[in-house]
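Here it is: the structure, laid out below.
Complex shown without one protein chain; remaining protein chains in place.
Think of it as A and B in the order they're written, each chain with its own count starting at 1.
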Amino acid sequence: MRQFRTARVFAAIAAAVAIVATACAPSGPTSGAPGPGETPVAGGRFVEGSFADIKTMQPILSSDVPSSTVIARLYEGLIQADPKTGELKPNLGKWTVSADGLTYNWEIDAGANWTDGKPIIAQDVATAIKAAGKSKKTVRKTNFQDIVGWKEFAVDGTGDEISGFKVDGANPKKFAVTFSKVFCPALVNVFGSSYVLPTQVFGKYVTKASKDEIDTAPENENPSVTSGPFKFKEWRKGDQVVLDKNSTYWKGAPLLDQYIFKVVADSTVLANQLKTGELTYGTIEAKDYDDIAKQENLAIAEFQQLGYTYIGWNVSSKDAPALGDLKIRQALAYGLDMDAVVKNILFGHGTKMVSHHPAVSWAAPSGALNQYPFDKNKAEQLIKDAGYAKGSDGVYAKGGQPLAFSIVTNSGNKTRETLLQVAGDQYKQIGVKVNQKTEAFETMVDELTTGNQVIQGWIIGWSLGLEPDPYSIWSETQIPDPANKKTGFNFGGFKAPGLEDVMVQGRAPSNGDCSQAARKKQYEKFNQIVNEQQPYNFGFAANVLAVTPKNLREFAPGPFSTYWNIEKWWYKQ
Amino acid sequence: MAAIDVAIRAPQAETAIRRSAGLWADAWYRFRRDRVSMAAVSVLLVLLVLSLAAPLFEGFLDYTFDQQSLIDAYSQPTLAKPQFVLGGDEIGRSQFIRLLYGGRVSLAVGFFAALVQLTIGVTLGLTAGYLRGFVDDFITFSVTVLNSIPTLFLLLIIAALFAPGTFTLIIILGLIGWTGIANFVRGQTFALREREFINAARSIGASSPRIMIRHLLPNILPLIFVLAAIDIGTIILIESGLSYLGLGIQPPTPSWGNMLTNAVSYLNRAQFLVYGPVFVIFITVLCLYLIGDGLRDALDPRLKGS
Partner (left out) sequence: MRNYIARRLLYAIPTLLAISLFTFLLTRLAPGDPINLYTFGDPNITQADRDALRHTYGLDKSLPEQYVDFLAGAVRLDFGKSILYHQDAGKLVFERLGVTLQLAAAALTLQLLIGVPLGVLAALKRGTWIDGVIRVFGVVGHAVPGFGLGLLMIILFSVTLRWLPSQGYLTIGHADWDVVDRLRHIIMPAFVLALAGIANYSRYLRTETLDVLRQDFIRTAHAKGLRESVVTRVHALRNALIPVVTALGGILAFLVSGALIIEQVFTWPGIGQFAYASVRQKDFPVIIAATMLASVMLVVGYIVRDIVYAVVDPRIKVT
């Protein structure tokens, strides 16, 4: 229902980034640091509330937030994001990149081991990548396609091994992966999104003779050997997943006894269960903030989300040609009081957005952008400049065509429905007529991704990953084309001079320089273009409102990770 | 749906037997004397008139049903600003005026969907019961199939197919809920078709449609009103349930169901928004059931309680 839709949107949107970044701006009090003289005490359970059940505990099959959340407690990744900056850091493995940018050399931590006591070795990384190659149901395959020998192994089925993956003969914890071309997102997409899988369990599913047995492996539902701070105990379907602490965890045994992932009906129920103590962790909606803030036993940590809710414009719409006019799009930016929207819909727990990358991302522009401050007169002036004149009904028109279009959003998402209604009302005041529509999420997704031209304006959200590459959303190669049954995420058919080039240089630079600084320069230009062109009214980024009991210690979610130090969390008695 | 079973069980045995102008007059006389029923009718009429007069209130309060005022969001119920006598919603719309407009939508859905159900149910029930044979087999089979799919599952799948507007929702609910009525009418027709006056009509060469409409239908009609009253109430409840699942009337069009759903999600912030929709849904459905009860008792005085 409501909750479900909200959750699902973000679930569905969550990119194939295993390090699910819960981005946040360092602000607000948290239950945080231990007070002077406090000594950690072991024990207690951590109960997280979610609107949807997990679907699987197989990393290569997971494509939703609940599953990824539980999987991340069970399996360790090679790298992790710095909670404060999002910078990629060694976790299970340390890496170096060759001068040509094609080969990544890795060494796995000497002390890292599986719950069955066996060491975690290079072969286990290979098993994970091979599992993706064998699976018919994974959505990850494309991540690995640039690895040398991938095609032979995964597509043709001729290789027993992936030739570009080489294990060091002298040290089974060392390996090297060679790519056929330089591709900056590879670090996150390949090494960040694939967990390391125990060969002693999954090896038998990824032999040369294997077909897709990995997709139905019993260990997907009942993981026997894992590497994370917690280990699997029970999955009561539709209700909860129970994990016990892994006392042999390589970073040290967690202080918490159990981690429990519990399904609840909706945001209101989630807030209520936090109050009653049935849950000890959940992210609430802004509407429940005041109610929770009043509770003496609860603490709220607030961060900016790495994603945004926006109004998109179909710039190539034949039925709403006005949206193809830059002046009109800019007028629509000036004519909607987004600060008031943030204040009223999010109760101030959010930030107005004027370009693609949210402030917490390293790719966010540091230069000055047009903030499009609310200005009705300027909006109307721009509409007049575009050749429109106000009719007797108060609606602008040009050549007998009124300045009118539809905006659609998915039903059940209260924030978006409210934004739609406010936008409709405010645009009416600048002489623009908006036909407000709500549709089922699944219908809307279909219309958007297939390029159905009934779409004129739409409200939806993007949840961005650790990897800031905007290509799949903004490239002109990603414009859906119904005639050729081509789908893509550039729903509005947006193109702009120079845009394609900066995006390509940001992901596959001709000089091979994948450094953050070099890429940031490209995204600076990228954000300037979309800021000026207004293919979206970029809407707002809501804050994440993470609630825990006040007596939880060491809970310190940084901008890019909530759980990075979960093994150190403890409850003060 | 279960409500229908109850309503139709008891009187079916003998009401059909009598058919005279006296039945109507008697029933009406008894119905009028039933204070509870008359009170229910009055309340319902007041709600109906208020809903129909919604535009007048808009003019009077100088506030339209879709008018927003962000500074009045979650405004507590107050007499100082008469448009917020029942409070303001999350974007400062008047809860009062929206309830009136919601009444238009919800009552229309209830009334017209019941009409569709009755039309289909009565037509098919009469046809099956009178013609029997292959037609009866086919209709009975359709009824069995539809009855064997849990109603809400079916509604869920169909409502996900179309994004329901007022009209589509009426059609969907109408197309799904007719089986109980058809079954009932079929049973009644079965019993009636062998009676003398039908035989007489047939022997003088009256056509099947004529017999069904002129002779059978009037005998069944009184109980149809009982069914209709209860049906409308049930449909209003189903609409609110569908709204909760996000499959009812879609915002910004207000309906009682989606207003209640909306209010529920702001429960921790503005509890007062819940009471209006809950109250009107409750009162309306209650009145409809009371009227159904009263009608049944009036048609069959033997069953009256005291």
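To be clear about the criterion, a contact is a pair of C-beta atoms (placed from the backbone, for glycine too) under 8 Å apart; a residue touches a chain by one contact, two chains touch by 3 or more.
Keep in mind the model is a prediction, meaning the values are calculated, not measured.
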{"item": "Candidate in contact with the missing chain, chosen from A:Q200, A:Q429, A:T449 or A:Q516", "value": "A:T449"}
{"item": "Hidden-chain contact residue, picked from the options A:N143, A:N246, A:T283 or A:T438", "value": "A:N143"}
{"item": "Chain not shown: contacting residue from A:D215, A:D288 or A:E567", "value": "A:D215"}
{"item": "Full-complex contact with the absent chain, from A:P36, A:G238, A:G399 or A:P497", "value": "A:G238"}
{"item": "Touch residues of subunit B, complete complex, unshown partner", "value": "1-3, 5-6, 9-10, 141, 144-145, 147-153, 156-158, 160-161, 233, 237, 240-241, 244-245, 257, 260, 264, 267, 274, 277-278, 281-283, 285-286, 289-290, 293, 302-303, 305-306"}
{"item": "Touch residues of subunit A, complete complex, unshown partner", "value": "1, 4-5, 8, 12-16, 45, 47, 52-53, 55-56, 58, 61, 63-64, 136-137, 139-143, 189, 215-216, 220-221, 236-240, 242, 258, 260, 262-265, 268-269, 272-273, 275-276, 278, 440-443, 445-447, 449-450, 462-463, 465, 467, 469, 471-473, 486-489"}
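One rule holds in what follows: only the chains that are shown with their structure count from here on.
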{"item": "Euclidean distance of C-alpha centroids - subunit A vs subunit B, Å", "value": "46"}
{"item": "Subunit B to subunit A touching residues, read off their complex", "value": "66-68, 70, 73, 90-91, 160, 163, 244-247, 250-252, 261-262, 264-269"}
{"item": "Contacting residues of subunit A [partner subunit B, same complex]", "value": "1-2, 5, 266-268, 271-272, 287-288, 290-291, 340, 343-345, 411-412, 414, 417-418, 420-422, 424-425, 436-440, 442-443"}
